[in-house]
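For this view, one protein chain was removed and the others were kept in their places.
Our next item is chain A:
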Amino acid sequence: MHIIGKGIMRKDSLEKVTGHAKYTADFESKKMLYGRLVTSPHAHANIKQIDTSSAEKINGIRAIITGENLPLTGEEMKDRYPIAKERVRYYGEVVAVVVADTPFQAMQAAEAIKVNYEFLPVVNSPSEALKADAPLLHPDLENYEKINMVYPVPGTNIASKTKIRKGNLEKGWQESEVIVEEAFAFRPSDHAAMETRAVFAQIHPDGMIELTASSQAPFMIKRLIADYFNVELGRIIVNTPLVGGAFGGKASVQLELLAYLATKAVNGRLVKIVNEREEDMVTSPGHIGLEAQVKLGCTKEGILKAAEILFLWDGGAYSDKAIDLSRAGAVDCTGPYHIDNIWCDSLCMYTNHPFPAPFRGFSHSEVHFAFERTMDVLAQKLNMDPLELRARNAILPGHTTPTQVVLNSSTVGNLPECIRKLKMLLNWEEGQVIDVGPNKVRAKGVSCVWKTSTIDPDASSGVILTFNKDGSINLISGVVEIGTATKTVLAQILAEKLKMDINEIHVQMGVNTQSTPEHWKTVASRGTFMAGRAVLTAAEDVIKQLKSLASFLLRASTEDLEVGYGKVYVREEPKQYIPIKEIAYGYSFPEGLSIGGQMIGRGTYILRGMTHLDKETGAGRPGPEWTVGAEGVEIELNTRDYTYRVLKAVAVIDVGKVLNEKTALGQVKGSMSMGLSFAARETFRFDREGRVLNPQLRTYRPLRFGEHPKYEAAFVETPHLDAPYGARGVGEHALIGMPAALGNSLSTALSVKINYLPMIPEVLWKMKERGK
């Protein structure tokens, strides 16, 4: 391989280090109007009256939009008005949008709008939502329009219920000699991407609707606007330039709907809306919360026999992506183990909290925190090394997943090998807890992980390759560059296939849904896999065309030709060749006669073999493959004041094949960082009325420079045969194990069960001192 695996420089490097890289909010125009949101200061209330009279008198106000005559929206179930109608259900919900000539005027008007609320009782957690006497957040639940695999329970706050029934649970308990049961809880939090969501929209005189949005899902914006507002699909164009961090948060479609309504309200004039940080955190969708109960049974030898799991997801006020999140959590509810008997109910609950978007790992770090913490509790009860317990139960080819997919050596990675490497990197034999006194211990904790992607079974990805006259190629893909360097990796895949210089591949960074082939959404660690396959198909297409034209010129049949190094050449006589640049735009004979024309390659890929899940058992194939990994942390804890530092974080991931060493490492380390930040510090603080008390980066505090541990990443390479060069997804997986590994290290160090996030010193103190 000449370029696959190498740490090739990112294609967006120079733009990004010089400040010239453009993100959505960086585009300005003199003719722009500015939208500003009016949001609810209450988590649950009836809207009695909205008084816009003084706002209307402010100079430069072009429109004030409130929630009348709007359709219900929601990606899986339509339960949300884009602007609240009659009732608000979460703190930060949009109640009006102001459009003005300047941002300052828009802000003045937004502040001048008076809304009269009548308070309603608040549902402040998913377990409260489940109570028989809980206020019903969506009395119309049974009438909502929904898609496949959405199972609401009308008359309750259950937006959807996913069931996993594998084997015979009763038999599992009978075979179990050791049983443990644990409960877990954490509140919603946020992605806190550095770029807040931004969008601008206009409607052209010919009726074409054009949006530019900071999004992971420009093609979904197009599809949903068409669906919600009954517009022809082809009349919508969505542009997405570079995106300043996404982490799942920009896979939801929310602010874009407001921009469309805003431009419509001002006769199609260009309107820009940029979220303030506070709005980005609470108004736009965030990171889901969870309450979980996990009961595990095993033999004395530690062989798992039964798992009984209940998830109550904090789905927030509206179900949008929360239903999908609750389903994905059920799909991989156990962690990467072979268990014959599994029962899981995964309930997506309505609460009066901000509603969630996907978050990097798509429910897996959440589920793994509960499951992998319980594994440690079980190991302790068995008096067994926690890694040994995991190794004994590791999922292997031939085993089945909770949704009863039979795995093979392509569809699942090599977990035992990951565990073996982790042991070495963590220096596991040294012991899990070491007293380094006074009042100081060092402790290690581990977690195994797995994840498949649960994206739509008909999701597809397309790629177009166009030649330039000098033989270089433009690579056009619908993948959004959100920071993962996927487009650089796609260029590597193409360079490898065509045996060409990567500097002669020009990648189109932005997406325009009219001229760029569709990539479903840039989510689920599926960009490289799906778009990579499309690149390979498009490359084959180009090779075929090159050979076909060269065949005449070289007087050899296509079967005897090869493409590479900028040439089409005769396999046996490489000196007989024609440079690609002489045929990339067709071929001209000396007298001027020409044939061919610009060569254009095309490729498309659709996932193979995905199915819907059975309503009663969950049986079905949700994703193409399972990436597995083993992760650990080492901490130093002060046992007197409960402060601690993470010294080291390790992740061993079976990536199938490393395509770009540097960007793969970047994904793994960045994931670990985000996972530790989520586990150790990040949460929304709600008051009793369901208001978020810390929607800003001063009080919601992610990890900062200098607080980071030493990171180590290692790879195992078990190829996924369907994927380009065997590569598995790697963008999320190292995040998944961090909360559980950290929880396990702290629980071991303190000899208490730390089952709540975030694990701040105060939580540790409370858990430890509670018993005294």
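Before moving on, here are some points about what is shown:
By our rule, contacts are C-beta pairs under 8 Å (C-beta built on N, C-alpha and C of every residue); 3 or more make two chains touch, one makes a residue touch a chain; residues count from 1.
As a convention for this text, contacts and distances are computed from a predicted model.
Set against the options "Nitrous oxide reductase maturation transmembrane protein NosY", "(2Fe-2S)-binding protein", "Formylmethanofuran--tetrahydromethanopterin formyltransferase" or "Spore germination protein", the UniProt name belonging to the omitted chain is "(2Fe-2S)-binding protein".
If you put the hidden chain back, the residue from A:Glu175, A:Asp227, A:Glu276 or A:Asp456 that touches it is A:Glu276. If you put the hidden chain back, the residue from A:Ala159, A:Ala185, A:Val199 or A:Val243 that touches it is A:Val243. Contact between chain A and the absent chain runs through residues 7, 9-10, 12-23, 25-26, 28, 59, 104, 191-196, 242-247, 274, 276-277, 482-485, 662-663, 665-666, 669-670, 672-674, 696-698, 702-708, 710-711.
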